[in-house]
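The other protein chains are all here in position, but one chain of the complex has been omitted.
By written order: A, B and C. Residues from 1 in each chain.
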Amino acid sequence: MTTHRFAPAQYYNVLGTMPAALHIASGDTVITETIDAGGHDKDRVKRAPGPNPMNGPIHVEGAKPGDALRVEIVRMTPVSATGWTRSVFAANVVEPEAVRTLPPGESTTWLIDRQALTTRLEYPPTGLEHFTLPLEPMIGCFGVAPSLGQAISTATSGEYGGNMDYRLFGPGTTVWFPVSVEGALFFLGDCHAVQGDGEIVGTGIETCFEVEVRLTVEKAKKLVWPRGETTDAIFAVGNARPLDQALQHATTEMLNWLGQDYGLDATAASHLLGQVVRYDVGNVFDPAYTMACRVAKKWLPPR
Amino acid sequence: MTTHRFAPAQYYNVLGTMPAALHIASGDTVITETIDAGGHDKDRVKRAPGPNPMNGPIHVEGAKPGDALRVEIVRMTPVSATGWTRSVFAANVVEPEAVRTLPPGESTTWLIDRQALTTRLEYPPTGLEHFTLPLEPMIGCFGVAPSLGQAISTATSGEYGGNMDYRLFGPGTTVWFPVSVEGALFFLGDCHAVQGDGEIVGTGIETCFEVEVRLTVEKAKKLVWPRGETTDAIFAVGNARPLDQALQHATTEMLNWLGQDYGLDATAASHLLGQVVRYDVGNVFDPAYTMACRVAKKWLPPR
Amino acid sequence: MTTHRFAPAQYYNVLGTMPAALHIASGDTVITETIDAGGHDKDRVKRAPGPNPMNGPIHVEGAKPGDALRVEIVRMTPVSATGWTRSVFAANVVEPEAVRTLPPGESTTWLIDRQALTTRLEYPPTGLEHFTLPLEPMIGCFGVAPSLGQAISTATSGEYGGNMDYRLFGPGTTVWFPVSVEGALFFLGDCHAVQGDGEIVGTGIETCFEVEVRLTVEKAKKLVWPRGETTDAIFAVGNARPLDQALQHATTEMLNWLGQDYGLDATAASHLLGQVVRYDVGNVFDPAYTMACRVAKKWLPPR
Partner (left out) sequence: MTTHRFAPAQYYNVLGTMPAALHIASGDTVITETIDAGGHDKDRVKRAPGPNPMNGPIHVEGAKPGDALRVEIVRMTPVSATGWTRSVFAANVVEPEAVRTLPPGESTTWLIDRQALTTRLEYPPTGLEHFTLPLEPMIGCFGVAPSLGQAISTATSGEYGGNMDYRLFGPGTTVWFPVSVEGALFFLGDCHAVQGDGEIVGTGIETCFEVEVRLTVEKAKKLVWPRGETTDAIFAVGNARPLDQALQHATTEMLNWLGQDYGLDATAASHLLGQVVRYDVGNVFDPAYTMACRVAKKWLPPR
């Protein structure tokens, strides 16, 4: 098992079947530094256009359509002294008539304390003078090349992953993506220091990280949508609009998973999820919204 | 301050401007025993037709349109040895094509251990032999008479409350409803021993409780949608389809609340919620879905 | 068969189980003058509060839950010299970001030429100096008392009818509503001189009409949602949000109708509708949106 340090020569605003920038073996680890959603590096130098420029693609040997790519998010180390957010709610998260009352949004700077692992607004408005948040790093956009030779904007998401902006995609989480092309072609970027549910201002705290991931091919893992695992829960992710449809995808994927790996038929899965399921909202800003269907491991039967 | 024991002579399947079954003063406490969503009492005797027969209405002296009715959920004591659920996912929570694969739903019995405060399936399917859940009591349907003289089915919800099936509506939570009629006319019922997010099998564990609530009129509290408070968080609730619209209502209500009571303008509220908001899914089964916009008190400025 | 002239003593802002204002026999005709959506009569005198005050309820002898009430819209004669509209798109029919660019809406007067049967803006803005429209009268809101003793605002709609704002609800059209209470309890009002699809400014041209309808009870007509018939087409109506769900209701109702009355199984109905169906948009302004599923009679097999 090798550890690769990967410094991209170029960045991509789509997830697609591009020439691999790095070839690795299944099980290898990659350490790479991401630039922010607008394409600025840790020194605030513009390195690429937005939206969400990606590091990648990484070709993982042996990955074939129908397989899963397991992505262990080992570590995310902040490498910049600042981050930024949009200052106002996205128009689509408030009632239509309330849009008129929103001020125009602008970019706002947050200071990142890399010793204390906290962040706060550089110029806090009244009422937020003491608003200091612990860092909760997460990957906003990552995934694999989609099917059919598609190349899809990093502003949106689908079965292949993409711009999901789900808080649990942070260190310690393992994610599986359905592979559509030889080598899987993994991309990542758009990391956030902190982000609330829904990414309702249209950004998390956008900044640069050194990210360490371990990429492993799993054979015969039948997934349609991304799946994930944290220390204490498993989850399935759906990406679509409206949220109702994202929820349908996530629930259906979890239903399938509980059948495939935990031996639960539709009735048993219904009894389980019906009483203990948790739904988490990823972004409600992009063309496709994101919903996760999560269940605590303590309720699961042995695999 | 008086405590009233309220045993309804009849039950209602709507929230509306019905003759008050009980008159109380603002600040009084009411203790009442609810029947289940199908109208059965704790001895499994059918006492009323479904859906969700309500205890009430309770007229709270001094409540006028434009006020808020504060409802403190003091206590919920299970009074039945059993509860029931539907056995299969509601058709609308899985992908449309997956509906074909679902077995027909039927009523399933859960045993409630009122000493241990746990519940388990009477006849667990394979894989759920050890699936025993701690009780997490909650009120599925409650609220006040809606505006315009409307009387609305307890199968749905709106600005006045109704069938929201939100897990946090349990003991220790305080809820505010916008008053539309003299006396507010408060209703409650449809209590659950446990329920996952979304009420995705179309039920929680439906059973009977002795519920203790304290009802207080608050003047000049400008709310449009229900608001709530737990030990460590405040939340606003939106009811609509699709979930996107429920989320818009909840977010707009929270935006207004942060302005009214915490002095945050739209930009400050955006910065706060953007990075720390949590969205919780109430039911995604009824005609109107429910979404809560929640924020931990630790992030709020002083009122 | 009797013709009744009905002048309401009061108006209702809900459809519900109110005391009947008129009792008629099945097959009788009713002539009644409606006031406008804001409650003004033909002389601009405020007679009732909005929204959409209703004439009714009319009790039709012999109607029982499970029956259908057939409503033939015989005639709509404009009785006012003016009508009014809101001047700007409703916020929910444009993209959320575009809401900021809309001016505030205000009430605008249209002049109605009752000889020529045309209407035009009293003070047309630049570009609309020659914008004169032929009258296309329609009933914005009508229906029967809903189930469960509900009383539902005339701002919305459901299986019982209500505020559907569908252009084809005009003279010459026959509509069937599912009866939920003894006597059906029919209401009507909120008539429009003209209206585009969607009622996207939040109004049609709101004015007063003398309306003549014939009301007949039909036994054993199994409908869940409103159905209708024009000279050359039949249609089924669904009311819900989002439009996708309204379309599902309308399509399912048409599927059932084609089976019940035209002997088409699901495959035959699919072949028919798949290639010739037309969808019409009722309002996309109210809490529930309206979609009609329409098929030309020339494609239907004999009943």
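In this section, a contact is a pair of C-beta atoms (placed from the backbone, for glycine too) under 8 Å apart; a residue touches a chain by one contact, two chains touch by 3 or more.
Small disclaimer: the values here were computed from a predicted structure and weren't measured.
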Looking at the whole complex, which of B:25, B:81, B:99 or B:224 touches the chain that is not displayed?
B:99
With respect to the chain omitted from the figure, which of A:9, A:45, A:148 or A:220 is a touching residue?
A:148
Which candidate, C:34, C:85 or C:180, sits in contact with the chain we can't see?
C:85
Residues of chain B in contact with the chain not shown:
90-92, 96-97, 99-100, 102, 242
Residues in chain A touching the chain absent from view
13-14, 16, 147-153, 240-242, 245, 287
Interface with the undisplayed chain - residues on chain C
85-89, 92-96, 98, 101-103, 108, 121, 124-128, 130-131, 133, 194-201, 203-205, 241-244, 247-249, 251-252, 255, 262-281, 284, 289, 299, 301
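We take it that only the chains that are shown with their structure count from here on.
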Regarding the chain B and chain C pair, does the interface count as same (over half of residue numbers shared) or different (under half shared)?
same
Can you work out the whole-Å distance between the CA centroids of chain A and chain C?
47
If you average the CA atoms of chain B and of chain C, how far apart do the two points sit, in angstrom?
34
Spell out, as numbers or ranges, the residues of chain B touching 2 or more other chains.
241-242
